[in-house]
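With one protein chain removed, the remaining protein chains of the complex are shown where they sit.
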Amino acid sequence: MTETVDFPEFDPRSTSPSGGWLSAAQIREIRTQLPIVYVDAVPVRTDSVGDVIQVGLLLRVTEHGQITRALVSGRVLYHERIRDALLRHVEKDLGPMALPTIPASPQPFTVAEYFPTPGITPYYDPRQHAISMAYIVPVRGDCAPQQDALELSWLTPEEAMHPDVLSEMAGGQDVLLRTALAHVGRLA
Amino acid sequence: MTETVDFPEFDPRSTSPSGGWLSAAQIREIRTQLPIVYVDAVPVRTDSVGDVIQVGLLLRVTEHGQITRALVSGRVLYHERIRDALLRHVEKDLGPMALPTIPASPQPFTVAEYFPTPGITPYYDPRQHAISMAYIVPVRGDCAPQQDALELSWLTPEEAMHPDVLSEMAGGQDVLLRTALAHVGRLA
Amino acid sequence: MTETVDFPEFDPRSTSPSGGWLSAAQIREIRTQLPIVYVDAVPVRTDSVGDVIQVGLLLRVTEHGQITRALVSGRVLYHERIRDALLRHVEKDLGPMALPTIPASPQPFTVAEYFPTPGITPYYDPRQHAISMAYIVPVRGDCAPQQDALELSWLTPEEAMHPDVLSEMAGGQDVLLRTALAHVGRLA
Partner (left out) sequence: MTETVDFPEFDPRSTSPSGGWLSAAQIREIRTQLPIVYVDAVPVRTDSVGDVIQVGLLLRVTEHGQITRALVSGRVLYHERIRDALLRHVEKDLGPMALPTIPASPQPFTVAEYFPTPGITPYYDPRQHAISMAYIVPVRGDCAPQQDALELSWLTPEEAMHPDVLSEMAGGQDVLLRTALAHVGRLA
């Protein structure tokens, strides 16, 4: 999960289409009452025949000072299409010149169910129950990490599967990364 | 969308895991602020080699007295896995003896994005922005329509594609049904 | 099926890796003994968020002088990867400047089973039993029809679904086109 500002549209003074009287306490309450819709994007570099040659991982520092690697991830907003959310989050994390190819099909390669309780699925998010549709997103342009990401590293599938790299991913995103590489035929 | 009681877990006196102080007004408010996670299930009868020979459609009467045909559909609850939600909704609509085969893979065949505004996608739900992961669900047992469904009708793919049948489906579920039949190779 | 020269590698004087003593009669015989591996590609134009806005259809004249519309289609050669076959056939039919995005994943959106006997599946090929893995292929560049194609026409999904257009497609490719549009969420 890469979002730092998660529920901007609940700002009572600006964007709520219907009055926006939910308080911060109520927002926290909603997160304990409803699954929240997310998208995960796995940025990849492909060669001329579509074969994945590199996968992009964001390097971040958590609020506890720990280094983590992460996929592009974020919430789908009210009245936002999945493909618009995918582009928004990719551009937010990789910059406006990334030139991503958003998938033509809405069919995700998997759905990651992040539970606030560990062990129910491979995915875990202490803040919420997030249901995240995950997509492979080839990017052709120049990527510049934005906001809170320190660095974007491009790794070969073999490098990305290294236990040291996988151990730096949180919330089960190592499983999601391996699932993505399986989907593109690059598990080995 | 087949749910008649949509947000039972918000009942302040019973099931809310965190106190449940959201009122009915607040529930309506949430629906204007967040996309709601749904599943759609297309019940099918298959032959011994998996070929779809019939699709099950629910016959319902809307609050305005109109006859409609519908797929099995409903919300994913907080802290509920997608596969548990699928089983719950199939059993709710088809009865406890339906013997559904819930898919092994979380990959849906499509994602239907129901917008409260018509025309943005083929899917429309005036009440909310619902994001629905759609699955084919073979059923082997006896189906008995439950709750508000008058009847369950089993139609061949050819019958289900008839314009008269498709015109009785609301909110774009005719498109979802045709997408399902395309996915199982039974568009023609 | 768009191939005009179908079994070039059987040329006894050139490309057979093991001696190539199969005669033309033997080649015809093979086609009555084994299913032949094909790929079908549905060329599409997408907008910045991946939504399909146009689909490309090849206009051809059959050996009987009939006008037909066709998808990009062709055989996978011995020792050729599927993704290499996809690129080769797209470039053969759309020209070298088409800039196709070959899918990262080997998972096809469907498999079209062309039988020499009509009615077993929606797909029919009187010459052979062809098993064709079908992929959506976005193209970004300039397309120039090659070889025996008279014209490449770009149609909106709505135009492509018109009965007049679908009726100009042979061998069940109208079903394949509709299946493709279903897969990308553009059936309606």
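Note that the chains take the letters A, B and C in the order they are written out, and that residue 1 is the start of every chain.
Basically, contacts are C-beta pairs under 8 Å (C-beta built on N, C-alpha and C of every residue); 3 or more make two chains touch, one makes a residue touch a chain.
Since the model is a prediction, treat every value here as computed from it, not as a measurement.
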item	value
Of C:76, C:139 or C:160, the one touching the omitted chain in the full complex	C:76
Among B:23, B:66, B:101 or B:167, residue touching the chain not depicted	B:101
Residue numbers in subunit B that touch the chain omitted from display	44, 46, 48-52, 81, 83-84, 86-87, 101-107, 109, 136, 138, 183-185
For subunit A, residues in touch with the removed chain	110, 121-122, 172, 174-175, 178-179, 182-183, 185, 187-188
Chain not shown, touching residues in subunit C	9-10, 16-22, 26, 29-30, 32-37, 76-82, 105-111, 113, 115-117, 120-121, 129, 131, 133
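The rule is simple: only the chains that are shown with their structure count from here on.
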item	value
Rounded Å distance, subunit B centre to subunit C centre (Cα mean)	35
Subunit A and subunit B: spacing of chain centres that average the CA atoms, whole Å	27
Residues of subunit B whose C-beta touches two or more other chains	110, 121
